[in-house]
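Here is the structure we will look at, set down as structure tokens.
For this depiction, one protein chain was excluded, whereas all remaining protein chains were kept in their positions.
After this line comes subunit A, so read on.
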Amino acid sequence: MSIFTPTNQIRLTNVAVVRMKKAGKRFEIACYKNKVMSWRSGAEKDLDEVLQTHTVFVNVSKGQVAKRDDLSSAFGTEDLTEACTQILAKGELQVSDRERQSQLEHMFRDIATIVAEKCVNPETKRPYTVILIERAMKDIHFSVKANKSTKQQALEVIKQLQQSIQIQRAHMRLRFVLPARDGKRLKEKLRPLIKTVENEDFTEQLEMVCLIDPGCFRDIDELIRCETKGKGTLEVLSLKDVEEGDEKLE
């Protein structure tokens, strides 16, 4: 029969609980919100700024403290701080609002940066700036998915952006040298994969410099390797075909 008097209760407000199951027991610690991620990334170095109390609980909300025996069997130590750091490092946690927000923001930026790096304005052959891409992403109401890699999402975004602004993957510049007998046959097969042919020289062997979409690289590579049985060579001249240097508008 407990009497609810304010004096004999320590209420933990603003709690983020980190849980861990070890040796068949459940352990919890009480942390401050928005701090656990910082601790894990190494930005926060003061343990007291992370932990509300150096106590290991079985259930934080009920205030049940873990038993000493359980602790030593699970962590091999009776030192509470040591147990806390272990739980902090490996336990599962609730991601707090600000943490999630900043994580999504980072990912959004990251995606925009990747898109800006990979793409150009087809008219000017110059890249877009990250800020512009971000704005375009917001315009098409793109939302970040936290559990997908940024690169994967960036590739999706490019497809979606193409409907609203003038954008395309920066072309790759390739050169391949094919033996004469394969040349003719292969050329027909390669044609649909190539965007523009810059230079073509068909004397004793077929030599071609062309621009391709980076997505087609694997196919072209496969095609040339299999069809010529390793006699054709493929060389990447530049990963990204963009204008270099500053240009004065006149």
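We take it that a contact is a pair of C-beta atoms (placed from the backbone, for glycine too) under 8 Å apart; a residue touches a chain by one contact, two chains touch by 3 or more; residues count from 1.
FYI, contacts and distances are computed from a predicted model.
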According to UniProt, what is the chain that's been left out of this complex called? Choose from "Histone chaperone asf1b", "Tubulin delta chain", "Complex I intermediate-associated protein 30, mitochondrial" or "Elongation factor-like 1".
"Elongation factor-like 1"
If I consider the whole complex, including the chain that's not displayed, which of A:59, A:121 or A:168 touches that chain?
A:121
Quick one: which of A:27, A:57, A:75 or A:108 touches the chain that's been left out?
A:108
Sites on subunit A contacted by the missing partner chain, in the whole complex
11, 13-14, 32-35, 37-38, 41-45, 49-50, 98-99, 102, 106-113, 116, 120-121, 123-124, 126-133, 135-136, 139, 164-166, 177, 221, 225, 229-231, 233-234, 236, 243-250
